[in-house]
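One structure coming up, written as structure tokens, with questions to follow.
Every protein chain of the complex appears in place save one, which is left out.
Letters A, B and C mark the chains in the order given here, with residues in each chain numbered from 1 onward.
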Amino acid sequence: MTDLEQFRRATRAWLLENCPPSQRTTVAKQDVVWPGRNQTFPSEDARLWFERMRDKGWTCPTFPAEYGGGGLDEAQEKVLREEMQDLGCRPPVIDQGISMLGPALLEFGNEAQKAYHIPKIVRGELRWCQGYSEPGAGSDLASLQTKCEPFDDHFLVNGSKIWTSYGVESDWIFCLVRTSNEGAKQAGISFLLIDMESPGVKAESIDLISGESEFAQVFFDNVKVPKENLVGEINQGWAVAKGLLKHERKMMAELGTGFAGGDLSLAKIAEQQFGRDAAGQIDQPEIRLAIADYEMNMRAIALTGQRSHEEAQAGQMDRNVPLIMKYVGTTAVQTRDELAMDIQGYRSAGWHDENFSVSELRTARDLLFNKALTIAGGTNEIQLNIIAKRALGLPDAPAPDKEER
Amino acid sequence: MTDLEQFRRATRAWLLENCPPSQRTTVAKQDVVWPGRNQTFPSEDARLWFERMRDKGWTCPTFPAEYGGGGLDEAQEKVLREEMQDLGCRPPVIDQGISMLGPALLEFGNEAQKAYHIPKIVRGELRWCQGYSEPGAGSDLASLQTKCEPFDDHFLVNGSKIWTSYGVESDWIFCLVRTSNEGAKQAGISFLLIDMESPGVKAESIDLISGESEFAQVFFDNVKVPKENLVGEINQGWAVAKGLLKHERKMMAELGTGFAGGDLSLAKIAEQQFGRDAAGQIDQPEIRLAIADYEMNMRAIALTGQRSHEEAQAGQMDRNVPLIMKYVGTTAVQTRDELAMDIQGYRSAGWHDENFSVSELRTARDLLFNKALTIAGGTNEIQLNIIAKRALGLPDAPAPDKEER
Amino acid sequence: MSLVFTEEQSLLQESALEYFAQHLPTSRFRDIRDAKGVVSCDAGAWQQMVDLGWSAMLLPASIDGLEFGLLGMGLLVTEAGKTLAATPLSGAATLSVEALLSCAESPARNQLLREIAEGTTMPAFAIGPASLLASDLKSLDGGLEFVAEARGADSLIALLADDSAARVVVVDLNSPEVQRTAVNLIDWRDYAHLQFDNMVIAEDHSFGANEGAAARLESVGAAMTAAELFGLSQEVFDRTIAYLCEREQFGRKIGSFQALQHRMAKAYAQLQLLKSVLYDALTALEQQRDDVDLAVSHAKVLANDTAQLIGNEGIQLHGGMGITDELDIGLFYKRIRVLRSAYGSSAQHRANFAKLSGL
Partner (left out) sequence: MSLVFTEEQSLLQESALEYFAQHLPTSRFRDIRDAKGVVSCDAGAWQQMVDLGWSAMLLPASIDGLEFGLLGMGLLVTEAGKTLAATPLSGAATLSVEALLSCAESPARNQLLREIAEGTTMPAFAIGPASLLASDLKSLDGGLEFVAEARGADSLIALLADDSAARVVVVDLNSPEVQRTAVNLIDWRDYAHLQFDNMVIAEDHSFGANEGAAARLESVGAAMTAAELFGLSQEVFDRTIAYLCEREQFGRKIGSFQALQHRMAKAYAQLQLLKSVLYDALTALEQQRDDVDLAVSHAKVLANDTAQLIGNEGIQLHGGMGITDELDIGLFYKRIRVLRSAYGSSAQHRANFAKLSGL
């Protein structure tokens, strides 16, 4: 038996012993465990599961053990992921500190920053959010204007960030701020960590068409930030941000395909709605064919994800293939949402009230919520630009200002 | 009875009396009557029909009677068109002198030019072709390079034109030529008429993927052209060309919808191929729905043409609506061609030989030939640019060179 | 001519534009919604529309109607769509009136038509199965789901039909024998489920309808829905164009990006096709043409699909703002999503078009 096989056995045994049965079911929104200063848990089992994983460092399996992380290599991490998936274990905690800031700090942070922040991320002591976009900037990330002036022992920050996921609920925010107006607009940007309890920070939630308000606008009014909170060199924040964006896009693409694998099968709802004909087929040809197209598309996306993974493992990585995943994944989810509504008609158009089942209500909410998928994390238009430029090598347009997020 | 109703009755009576029955059937390619120095006719009836219409001036119904034209007003011309359509009368002759140059000369030509050329166009004495595009220029018409230098009593022309329909078969060519390199590239263009029997003119046919060679490349090698052949002022040819392009685009759009109304109904070939189910439906749901979509699209296009016409008649013309017709018409034809091939499979993929019926062979030829529809007369991409700019008022891109055909 | 407006129709369109902008603008929809009210037509607004003659548009001259026709009514509904105005134009002034007109003339029938025209009643309308009627035709038992405007209305005019017969009945919605359950959809409009408990129908409130009544009323409903979808699409389109001309990114107006230009150009083409097909369908209904079913199915498919295309483009091209509740785009989008299901889905109407085309 190889070491990896041994690791797999041990991991499975540990998971079977330590993951409470209640934590091995599909996770609904209200079941998610978030970290934070004032962390609460949806259930005692959820707390137990979180604490056990945390203590093994498996909230961040690949982070170095010296900072409290799991210290696993990539192959081991994949084994852990596969075993958790196979057993249906929920993620013990969800946080942008884990998925985004942590990896960036490990790459770009100094020793003091790593020593202070990474253990807190692993242990879920702080909840992190991201401050990139600004009102009016949109896809043109580099045009950001939040001003950051250096003083002797601190920076002074003024401005505002928008589309910050869970900005109201978070403890700290990692931000892109403008530290210079000279040269290319990308050249004057720095990457800064800000404690949201600092005087002058205010977060307001943004109401969405789906009725949710997951996003916030965050305001900075003469906020003093200690100088040691600068990550990387001053005016070099763009490099940190670009490294980080890769993580975000990967997450969005997974989010897309993840949502689509939900519990409501289109075939099932179509069968309920239209019944089946003598040949056993869903008795509405247009819908039947549309579902087939959707399922083919999802199957193709999953196989492409698998191929890309296998290529990476075999050292034959085609770096261009992953670029398509966000575009195809998010588009597919939206197609699914529309089909689900078309099949169910009025019954899927409920906003609230007891006339509708939970799954009926979810159909419309999903549709509306998932409209964000093709916009957030770089719009799909920007994704197509990137494919054209990086994967296909098509020439730049002679535009006055060509840098794109 | 109004004058117009009287005109309708008289017209109908005349057509019934003068149009031979053989000229009241669908016109195949080999039945078309062309004009020219060495005019020939596919049949004696075709000659008779041409000569009768010519003598009435109805080869060019709206051209002034003083130049031999029909002298009809717009309403009368519409009546004539409707009656001819209703009786299934073939066009007596087809020529770009009639459809394109004639109207341009009437608008921009001087008296001598009108007096000389219009009667010849009406009487079909010369066959005209168009020299606009050049090798390498494509959609960027204004970048043309065919050089035209003025001398005392003539111009000297050197260069080459491409995509000239029936360039090999025509007698005269109307051309855009470069008479100046100063200022904007549109500003140095002139509009010139050239007798193709002049020494130094050579036309070579271009082989197409459809196996046809309707287009030619025309070469000018030190061709002397009399100064009186300049239409409009020198360096003002762009205005003439733009006026003329409108006629071309209208023709292309009509060509598109005209082709689509061909004798092969998709429903019929699908019925032959797949049969009908117990409910009487074509027994291949995907194809059935695709045909329904195509038929809806064609119906929508026809109704839009009708609406636009009615709006014009009612003095409520929306000048933007006609801009879409070429785009939607040509796209629809290509969809139809693809569907027809998908339905018939191998049987519609024949190139030649006696294993195939005439209509089977036509399916593939139409598909290949009609690929030109979305390219010629301004590509569909240029059409979309024009819609965006003119109909929607969207801003120009900050490109170095913005003028588009 | 049938695809362009007459002078009267153009004047009507102008006054509709003016009326909705002034009295029922989008902001009013938002105010009611934010106050957690149901967005329905109130009696005051209805009276204004009555004063404008809109409730009498489809009535014959013999009972003081304007005989304005369905194309005119369609354009009113289109304009209402552009400001998200909730009106009884479709339910009361069109479908209810058409239902009554499908019954033989009688004093009772004419009286009801007059009451609608005068605004003394504001009925909701529904099509239901004949099985709701007791065998003696004198009472109602059972339920109707997703009845539009049923909370704001005082009465219900229902066309109850099976393959062999159709009846129009008029009942008081404030009667204790009918239970109204509010249904809240994403478009925040007035819908209810109705439950009848052996409700007695007044003798002079029950009429035999002609043979094709149910089919015609389904068609009228589909065409009116298509007209509203056209208004919604046009408005989202116009707002998106305006946004593209105003919003800057990467140092230029985003409307100057060619990929977006081509998408909007294609959407424009589809919108123009829809306009033609919609006007033709309304005209076909007005003139009771033979191909009316085909024309209406075509209009509903194209309206559904154009509205979906433009609704999606509208949100996507507004970027992050498109998904906030702050902009109105989302409100239009949600209304579009609901109307896709009203009076037949695209799949149903496409199948119907195919059948009628001999496919």
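The rule we apply is simple: a residue touches a chain if its C-beta (ideal position, glycine included) is under 8 Å from a C-beta of that chain, and two chains touch if they have at least 3 such contacts.
Predicted model, so just to flag it, every value in this text is computed and none were measured.
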- Task: Would you list the chains present here that the left-out chain is in contact with?
- Result: A, B, C
- Task: Would you indicate which residue among B:F7, B:F63, B:W128 or B:W163 is in contact with the undisplayed chain?
- Result: B:W163
- Query: Which of A:Q186, A:T304, A:T335 or A:S359 touches the chain that is not shown?
  - Reply: A:T304
- Since one chain isn't shown, list which residues of chain A touch it in the complete complex. 267, 270, 281-282, 288-289, 291-293, 295-297, 299-301, 303-304, 306-307, 310-311, 313-314, 316, 320-321, 324, 327-328, 381, 383-385, 387-389, 391-398
- Note on the structure: Across the whole complex, the chain not displayed is touched by chain C residues 257-259, 261-262
- Contact residues on chain B toward the hidden chain run 133, 137-140, 143, 162-163, 206-211, 284-287, 334, 338, 341-342, 345-346, 349-353, 355, 364, 367-368, 371-372, 374-376, 379-381, 384, 399-404
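The definition used in the following text is that only the chains that are shown with their structure count from here on.
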- Message: By Cα centroids, which chain is closest to the centre of the whole protein?
- Response: C
- Query: By mean C-alpha coordinates, which chain is most distant from chain B?
  - Reply: A
- Separation of chain B from chain C, taking each centre as the mean of its C-alpha atoms, in whole Å: 43
- Message: Based only on mean CA positions, could you tell me how far chain A sits from chain B in angstrom?
- Response: 55
- Item | Separation of chain A from chain C, taking each centre as the mean of its C-alpha atoms, in whole Å | 41
- Message: Residues of chain B that contact two or more other chains, please.
- Response: 288-289, 397-398
- Task: Indicate the residues of chain C shared as contacts by at least two other chains.
- Result: 252, 257, 260, 350-351
